[in-house]
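A single protein chain has been omitted; all remaining protein chains appear in their positions.
Chain lettering (A, B and C) follows the sequence in which the chains are written, and residue indices restart at 1 in each chain.
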Amino acid sequence: MPALRTEFCGLTLEHPIVNGSGTFDAIAARRAFGDALLEDFPFAAYVSKTVTLEPRQGNAPPRLWELPAGLINSIGLPNRGLEGYLEHDLPRLAELPVPLIVNVMGFTREEVATLVEAFTAREEVAAIELNVSCPNVKTGLLMGAEPAEVSGLLDLVRPLTRKPLIVKLTPNATNPAAVAQAAQDAGADAVSLINTLRGMALRPGSSEPWLGGRTGGVSGAGVRGVALALLDSVAQRVSVPIIAMGGVQSGADAAALLGAGARLVAVGTESFRDPMAGRRVAGELEERAEKGQLSAILTPASRKIPA
Amino acid sequence: MPALRTEFCGLTLEHPIVNGSGTFDAIAARRAFGDALLEDFPFAAYVSKTVTLEPRQGNAPPRLWELPAGLINSIGLPNRGLEGYLEHDLPRLAELPVPLIVNVMGFTREEVATLVEAFTAREEVAAIELNVSCPNVKTGLLMGAEPAEVSGLLDLVRPLTRKPLIVKLTPNATNPAAVAQAAQDAGADAVSLINTLRGMALRPGSSEPWLGGRTGGVSGAGVRGVALALLDSVAQRVSVPIIAMGGVQSGADAAALLGAGARLVAVGTESFRDPMAGRRVAGELEERAEKGQLSAILTPASRKIPA
Amino acid sequence: MSAVAEGSRRTLAPLGRRRVSVTRRCSYGPYVVIHCHDESAPAPRPGQFYMLASAERWGGGEGERPYLPRALSFLRAPAGTDEVHFFFEDVGPGTARLSELEAGEELWLAGPFGVGFAPPSDGGRALLVGGGVGIAPLAAWQDELGLDADALLGFRDAQHAEGAAVMAAAQLATDDGSAGHHGLVTELLAAELDGGEEATVYACGPPRMLEAVRVMCSERAVPAQLALESGMACGFGACFGCVVATREGYKRLCLDGPVLDAAELLTALTPGAGH
Partner (left out) sequence: MSAVAEGSRRTLAPLGRRRVSVTRRCSYGPYVVIHCHDESAPAPRPGQFYMLASAERWGGGEGERPYLPRALSFLRAPAGTDEVHFFFEDVGPGTARLSELEAGEELWLAGPFGVGFAPPSDGGRALLVGGGVGIAPLAAWQDELGLDADALLGFRDAQHAEGAAVMAAAQLATDDGSAGHHGLVTELLAAELDGGEEATVYACGPPRMLEAVRVMCSERAVPAQLALESGMACGFGACFGCVVATREGYKRLCLDGPVLDAAELLTALTPGAGH
């Protein structure tokens, strides 16, 4: 899709559509769909599910609650941990036909540093996304909600890597734009947004929480308006490229986020409804581009591609 | 509805369903529906739209954007200002068959104090709700996002009135439960939540904001999960009664909020779809009560009513 | 039932919404007409509107909408029946869903809302000017005023002009000349106005048409009443979302309109109007 080719932190991507971390397990999808997946991969880069230092089982089920035009998940970041990821997941993900972005989370800054160092050493990894939607167990503060937490984290990890560092912002904060600014000032190469909104559901007819994790994160079509507002506020504060997401279902939704200042757009929950949603959204964007409907918002300059 | 009778800050309400501020203009509704409205008023107490010290025209249109299962509004708090309200609105609202709760907002603490004093002097007013979803123009901080802002505000206005003071919490904050706690500690009689989430939309096919106010507030069915999570976190922190709202459409939704710790439940956006939604939700709650389905969550104790 | 307030321009709505069934559906070119059986039917005043939503599956359409009810003028509410008719075009997820409804299916209906047209103050001639779906509120008004209320209707093309069949009589204009006058309906209006007879103009249609009518009437000091559109969430004054700018500040179109005196407006180009 030459009309959609986009530069992102030194990577040249075929189109601006990637997946949201944790919403598309390419290894599992290959088990379900076979190698056809590799021949027609839906995303221009692949973002892997959050990796933590130690393995995690994730939260007790139930883990899902359907909302009007949305979903609450309390998955709880199950993953094999750093070692398991390096041994089991990384070789398989390296077979994908697109660049790999690894998403990491730590419960202390030092844990994040360990993860960043480990992935810096791996050439299969094109970029690292920092999931800061968790409390720093040392300060008790939500890492992604406080500018100072993010600065402190980047002061530690920025010197450890020359790979692009992307900070993923949480919407559960008073001032995400200030957090984005802090990330940029402390050397982040990009920011991504939005992670899920805090949400909860009760077991019908009771006052007991439905989700094993008590609360969870809201995503899907219903959060689209919230995502756009946060993108708008962040785009006014930072100059680094932005990966925007939240409720994208169509080329029209992606075009709106690109128009509001995103460099890339991630598709999350919509992949659950349509496993090839990423490809479809990219195709719908391409149609718009061909009709000239994107020219005002998606210029070669905005994609950092020589025309 | 004796099974649903509920005590709230010294008021005895027929049922626990009220309206969200700014989502039902009883004066306008009477023009549209006539006095039939008074004979079958949908709410057990009436919360009026935010009043500011000075009159406001509100934001330029368009003011509405429909979301999947939701709405973004950028109404911009149009109102006649304190004087106009006292002269024009108050006498008409005093004709309603239910207690009147006045919602006020100021851009400085002193403005809020003036409003609180003025309404304290009026016996038509049963309680005062403080809308703190706006920046304090003196500190530049969002009043409702910072515990210290709310404490500071209440330190000033609490001594001015013996009427119940309700602090309306915004979800656009890192820690609304801490704000609720600060409100309780500084003497608030109740808290209400949630006000709208920040949201935005673009004019289709452009990168221009759709709404005259650029951004607006998200409400409706899609925010239900977010409202419940915030209620849960606040109910764990405070002992004052809570008015919960956000996406309530049915007795089931109201029951969930009551089960999660709310004393009253407000219906907002649903009244736009069904002008008598408040009455319907109360009726559905009553049916549940009759079937004994509410007994676990809605005890006389939880309603502060002698059984 | 039909308590009339605010002069004779507003019939009060029955409290709340009611579930009514569609008794007939037919189409005129791209336009759909549905008849609803509305037992509690108070006789609405021409120019008033209702809020409609399908009783089943209002939602799940394009972009996961609709969610809010949609405002539609009534086309006719024939006396002696319990019927109210609507006339609309599929322009988005809400009207798409409404246009699917077949006889026997049900709707949530609230209204009538707003204030309708006022008769020509001097008892003079009435000139009805409609564009596209904007002809809807004019049909009942023409019925009431009688046939000497001349109607001038503009459409995109002959296919759309089939919609004119819902009016008792009319002069036509089409953008492409495929039916009636080749050009804008406002050209027909200019000719009529310049014909000399005193007239009151009643217009409904796309913002650009209304603005042309407004300017034309203002220049000629001809009184005009415009039925405007704006995005509406509630229809009964609850949301403050539907305001249009007037010389006296913003007015809620659902409460103080949808029919406004052209002289009140600085422009009829209301931002974010229906389409």
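The rule we apply is simple: a contact is a pair of C-beta atoms (placed from the backbone, for glycine too) under 8 Å apart; a residue touches a chain by one contact, two chains touch by 3 or more.
As the structure is a computational prediction, the values presented were derived from the model and not from experiment.
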Residue touching the undisplayed chain, where the options are A:G144, A:G220 or A:P241: A:G220
Contact residue for the chain not shown (choose from A:N136, A:S233 or A:S271): A:S271
Candidates A:P16, A:G70 or A:G199 - the one touching the absent chain: A:G70
Footprint left on chain B by the chain that the document does not show: 68-69, 221-222, 249-250, 252
Absent-chain interface as seen on chain C, which is shown: 56-61, 64, 67, 97
Contact set of chain A toward the excluded chain (per top definition): 22-25, 27-29, 31-34, 36-37, 40, 49, 57-58, 60-71, 73, 75, 78, 210, 212, 220-221, 269, 271-276, 279
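What we mean here is this: only the chains that are shown with their structure count from here on.
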Sites on chain B at which at least two other chains make contact: 65, 67-70, 221
Interface hub residues of chain C, defined as touching at least two other chains: 59, 63-64
